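Quick notes on the structure that follows.
Of the protein chains in this complex, all but one are displayed in their positions.
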Amino acid sequence: MENIADNFPFVASALLLAVAFYIVIFRKNLIKLIMGIAMMASGVNLFIVALGYRTGGNAPIYTDVPPGPMVLSVPQALTLTSIVINVAVLALMLTMVIHTYRNTGDIDSEKSRKLKG
Amino acid sequence: MLSKIVRTVANQLVLFILIFGLYVIAHGHLTPGGGFQGGAVVVSGVVMLLVAFSSQDLKKSVRERVLSIMESTGALIFAILGFAGLGTVFFYNFLVGSPIFGRIPPTGPNSGDFWTGGFIPLMNFAVGLKVIAGLSAVVLAIALFARGEEMEE
Partner (left out) sequence: MDFLVTNAPILIVALPLVAAFAIPLISLSRGGDRGRNVFSLAILGLIVFLVAILARDVHAVGIRVYTFGATAAELAIPHGYTVPVRIIFEVDGMSIFMGLVITIVALASLIYSLHFMKGQTGQARFYSLMFLLYAGMMGLAFTGDMFNLFVFLEIASIAGAALAAYRTNRADAVEGGFKYIVISAISALLVLFAIGILYAQYNVLSIAAIAHFMQHTTLDMIALGLLAIALVMKLAGVPLHMWAPDTYTVAPAGTTPMILAASYTSMYALYRVTFTLYGGLINTTTIGWIVIIVGVLSMFIGVMMAVHQTDIKRMMAYHAISQGGYMLLGVGVGLAVITNPAALANYGRDAMNGGIFHIINHVFYKALLFMTAEAIFFRIGTRDTNKMGGLARNMKWTAAFYVIGALAISGIPPFNGFASKLLIYETVLKFSPVLSVIAMFVSLVTLASFTKVFYAAFTGPELPAYKKVKEVPKSMIIGMSILAAFIIFFGIFPGLIVNTIVAPATNALIDQAGYINAVMGAVP
C-alpha cells in the first residue's frame, strides 16, 4: 500500500497521458484536440517534476530554508522550460484554429479539411 | 463591457497586480519566480482588464507596434547580456564581483541578499519585458480575433 502512495504522481501522470492520447486520436473537434495536447503536456510535466522529489529534502530556495539537504532543482527547471514552450505552442495552435474557423466556418477536423490524397 | 462596479475595481486592482508581477520579476534570483512567472502575473492583469472592458477599448490604449518593440528589446537585452560574457565564454557571469548585483551570496540558510546573482536579475528583467509584451499581444490578438477584428499591421 505504501508503494502505491509513493508512486501516486506517476500513476496520475500515466492517467493524464492515457486520457490525452485518447482525446488526440479520437476527437474530431480541433479545440478538444488542443486540450488533449495541453493535458499531454501536463502529464509529462507532472512526471518530470515528480522525479525531482526526495523524501526529507528541502525546496531549493535559499531564503530562510530549514537546515538539511536540498533537492537538486534541475527537474523543476526542466518543467518550467517545458511549460514556457507549451504556452507558445498552444497559443500558436489556438491562432491557427481561429484562422481555420474563419476560412472554413468549421472547427471539426473532418469538415474543415481541404488537403486530401 | 461589464458593470461600473467591476470596471472601477478592475482599474484599482490592476496596479496591485502590476506591483506583484514586478516584485516576482525582481526577486527571481532569490525566491521562486523570475521573468516568465512575473510577466505572466502582469499579463493576468491585462486579461482582467480585457474581461472588464472590451477588447476594442484596450486596443485603443495598447498599440501593437509598442508591444512589438518591447518584445524585441527584451530579447535583444537578453542576447546582449549573453554576448557580453564572450570575453570569457558565452553566458559567462561577468557581473560577479562588480558593484551591480555582484555580491557573493552567503552560504547556508539566510534571508536573501538582493544584490547578488550577477547578470541573472538583469536577464529576469529582460525576459519579463519580453513576456509581458509577448503574452499581452497574444491574449489581445486572440480576443480581437474572436470579435472578427485584426490587430493593426
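Every chain is named by a letter (A and B) in the order it is written, and numbering of its residues begins at 1.
Rule of thumb we're sticking to: contacts are C-beta pairs under 8 Å (C-beta built on N, C-alpha and C of every residue); 3 or more make two chains touch, one makes a residue touch a chain.
Given the structure is predicted, the values throughout are model-derived calculations rather than measurements.
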Subject >> Neighbouring displayed chains - absent chain, whole complex >> reply: A, B
**OP:** Would you indicate which residue among B:A79, B:I104 or B:A146 is in contact with the undisplayed chain?
**Re:** B:A79
**OP:** Mind listing the subunit A residues that contact the chain we can't see here?
**Re:** 17, 24, 30, 33, 37, 40-41, 44, 47-48, 51, 72, 74-75, 78, 81-82, 85-86, 88-89, 92-93, 96-97, 99-100, 103-104, 112-115, 117
Original post:
For subunit B, which residues lie in contact with the unshown chain of the complex?
Top reply: 65, 68-69, 71-73, 75-76, 79, 82-83, 85-86, 88-93, 153
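The rule is simple: only the chains that are shown with their structure count from here on.
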Subject >> Rounded Å distance between subunit A and subunit B, as computed from the means of their C-alpha atoms >> reply: 23
**OP:** Sort out for me which residues of subunit A touch subunit B in the complex.
**Re:** 59, 61-67, 80, 84, 87, 91, 94-95, 98, 102
**OP:** Could you pull out which subunit B residues touch subunit A in their complex?
**Re:** 30-32, 36, 105, 108-112, 135, 138, 141-142, 145-146, 148
